[in-house]
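One protein chain omitted, others in place.
Should a chain be cited, it is by its letter among A and B, assigned in written order, with residues numbered from 1 in that chain.
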Amino acid sequence: MTDAALPARFAFRRFGLWRFPGTRAVAIAAFFYLYVPIVALVILSFSAGDSSLARWQGFSVHWYADVLGNADMLRAIRNSLVVASVATVTGTVIATMAALATSGPRFRRQAVLEAMIGLPLIVPDVVAGIALLLLFVMVGVPLGITSIMLAHTVFAIPFAYLPIRARLQGLDRALAEAAADLYATPWQGFRRIVLPLIWPGIAAGAMLAFISSLGDVVVSYFVSGPGSTTLPVYVFSMVRMGVTPAVNAISTLLMLASIVLLTLSYLLGRRFQ
Amino acid sequence: MSTQGKNPTNVTRLAVARPDNAASPAARAQRATIAVDCQTITKTFGNGAVRALDGVSLAIRSNEFFTLLGPSGCGKTTLLRLIAGFETQDSGTILLDGRPLDGLPPYRRPVNTVFQSYAVFPHLTVAQNVAFGLEMQRRPRAEIETRVKETLGLVKLEGLESRRPAQLSGGQQQRVALARALANKPRVLLLDEPLSALDLKLRTEMQLELKRLQHEVGITFVFVTHDQHEALTMSDRIAVMRAGHILQVGTPEEIYEHPSARFVADFIGETNLLDATRIGTARFRLASGVELETAEPGPPAETVTLVIRPERALLAPIGGTAFSARVEQVVYIGSDTIYLVVLEGGLRFRVREQNRDGPRSRVREGDAVGVVLPPAAIRVLAQ
Partner (left out) sequence: MMARLRRAGLLAPSVLAIGVLLIAPLALMAYVSTLERGPTGGVIWTQHTADAYVQFLFERDLSDRLVVNTDYLHIFGRSIVVAAITTAVTLAVAFPMALWMAFQPPGQRLLLVFLVTIPFWTNILVRNYAWILLLRNDGVIDWLLARVGLTGQHIDVLYTPFATTIGLTYSFLPYMVLPIYVSLEKLDRRLIEAAFDLGANRWHAFRRVILPLSMPGVVGGAILVFVPGLGAFISPELLGGAKSMMIGSLIQQQFGQSRNWPFGAALSFVLLVLVLLALSAHAARYRREARP
């Protein structure tokens, strides 16, 4: 039976009954909307003059040179990386332990625990920032790198937890039992069997935690102290004070870093498949 | 000859020829030791909501191929997991060679398991999989290598040492799981429905393979299945289970010829079950009024179930001792022909005859025939 012989309603595969009118236009407009601001920002960052004005004044990279030579900014970048690394490692270890615990047979109050792990994602960041600030003031923790690290670790936990948990759920439960059956102690079973098999989940979780820590503005804003700003807080203060041309260059660099990290994690994920 | 009693002496079986077990099963049974002794095991799940095992006791002899058979939910897998150590019983004790296993985690029990999903480690090669248990026991490298080679030869997987499980077929993965367990020379090998994922032909091959292996290696196999045909093919003894209880333990012949309960008779093979009331020591009346003589009196009860295997009944010309019946359906299945007949009073009955002389078309649907039920072929069971 050829297509021509079929009634019209069965020929939808060929004649695009799956297309809903107008959706394509909206989608294209939306993609446009998503990318135009970013593209404009990147283009203007190469403007020779005041890049905050929409007047192209010739190509130049002097804003980039400006930014990369700025000692304050470099210190902020270093702080961000240090905080993100510590928070990611700590948060991922804690999250892995929690994911291992929740992947066994279901226990009482498991729902409560999972709600607790998800709590940092639910609380508005302003509220979390304020609360942490109050805690640190009351307890007497000085506002500096340590306070930011503590704050970011808490948020790293749920970000890392989700991919690890997903990966564990996809694992045949019999594999861990087989390891035990073959004389492996729980630690050996974890190290030799479970860990290698959930490694892609851990890597993905760590990446999520790292990116979220690098990009955090509000909580860092409230719990950082003088001399311990992270890059987003630094940029935030700059932008708040007024539009300065250097911000374009910084923003473009930030964006580049995010895209590089994202592509890296995607490629790593593919390689592990 | 009557085959009553627990120790039939003239039993012939189409089993794998046994080179060294010349004595009768009875004699062997008497001098065997008990490898696994389960004593009144009770196991519940969900805070008592589900009773998986209810006071189950079982003695498995060393070097025997023992099968736990039953429908899903009967507790057979639970019992296996209790022996392996993945679950802990609520009450009762399990002894291995006389020593209690209670409290020991799985990695301290000298038993190994072949899982239903094989659970072959996907990130290790075949050789690494098979070597795993030995590595965990810190055996010397040289010993591990020889053992791995030996075991792979045993399961006919030589040459595949450096393959990953993903590159193997289902049947090959299953052999890896088997080799991985056997390499450790456990006292008992536990197999949890290992053949259920294989297609029919491979399954039949593996059944005989496993039987041969058990013999060659000489260790106790505890096999779990819901397939009664598989159980009959491979086992030295079978435990038929249902809803957390063991209904009967015996050799395949004992289970098939002398079922002790209606469920066992129905579960194993095809059977005809007739409800009857007692009218004499060995005489019973069916609901339709038909009267039957049996060779055995059966339990002292007024209402009984009569069990007749289809292949023991005979089609005969009408008259004489034959009961009159009408043929409802004739099913030719190659080696046999099955006749679905209706006895007087509307009772449905199955007769199976071997096509020894080729397909027989002498009886057709709608014909009136006689059905002979030899008294010796009728088992009498409590309702």
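Convention: contacts are C-beta pairs under 8 Å (C-beta built on N, C-alpha and C of every residue); 3 or more make two chains touch, one makes a residue touch a chain.
Here the structure is a predicted model, which is why all the values come from computation and not from measurement.
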Chains shown that the absent chain touches, full complex
A
Among listed residues A:A98, A:A184 or A:L197, the absent chain is touched only by A:A98
Of A:V61, A:L74, A:V127 or A:L195, the residue in touch with the unshown chain:
A:V127
Please identify, in ascending order, the residues of chain A that touch the omitted chain?
9-10, 12, 17-20, 22-24, 26-27, 30-31, 33-35, 37-38, 40-41, 44, 52-55, 93-95, 97-98, 100-101, 104, 107, 113, 116-117, 119-120, 122-128, 130-135, 137-138, 150-151, 153-154, 157, 161, 186, 211, 214-215, 217-218, 222, 232, 235-236, 239-240, 243, 247-248, 251, 254-255, 258-259, 261-262, 266
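Quick note on the criterion: only the chains that are shown with their structure count from here on.
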Cα centroid separation between chain A and chain B, in whole Å?
56
In their complex, what parts of chain A are in touch with chain B?
172, 174-175, 177-185, 188-189, 192-193, 196-197
What residues of chain B sit close enough to touch chain A in their complex?
84-86, 105-108, 111-113, 115-117, 119, 121-123, 132-133, 136-137, 180-181, 184
